[in-house]
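Here the complex is missing a single protein chain, while all its other protein chains stay put.
After this line comes chain A, so read on.
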């Protein structure tokens, strides 16, 4: 039920983000979703891609620090209050969201949100028990 995300450390200087996307493009890796968190010195680029291993390898070969992280993809009802319902159910279980970002494509009538939790397993259980749909990684990579 977990999704693999790759995270890349990028110094906050011009051209680094372009460099990452160029390397991935040349390797034929397709980016499905992304989020960039940054500070004045550095940024962390988080990606869901169709070919994780390949993406990781080509970036490492070019000297980037890359890691894999387990995240959770949840379908969110595409209507007012949809996301709020999910967050409320997590809050009831005292589960903390480290960060989240939206998937670029819609999945049927629903949107997809990527979550990073401190307690991934507990979060997945809570989400399923509350009737939300947690997506398999394979489905997501192929979207």
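Quick note on the criterion: a residue touches a chain if its C-beta (ideal position, glycine included) is under 8 Å from a C-beta of that chain, and two chains touch if they have at least 3 such contacts; residues count from 1.
By definition in this document, contacts and distances are computed from a predicted model.
According to its UniProt record, the chain left out of view corresponds to "Phenylacetate-coenzyme A ligase" among "Sugar ABC transporter permease", "Cytochrome C oxidase assembly protein", "Phenylacetate-coenzyme A ligase" or "NADH-quinone oxidoreductase subunit H". Note on the undisplayed chain: of the listed residues A:53, A:98 or A:119, the one touching it is A:98. For chain A, the list of residues touching the undisplayed chain reads 5, 7, 9-11, 16, 37-39, 41-42, 44, 46, 63-67, 69, 98-99, 116.
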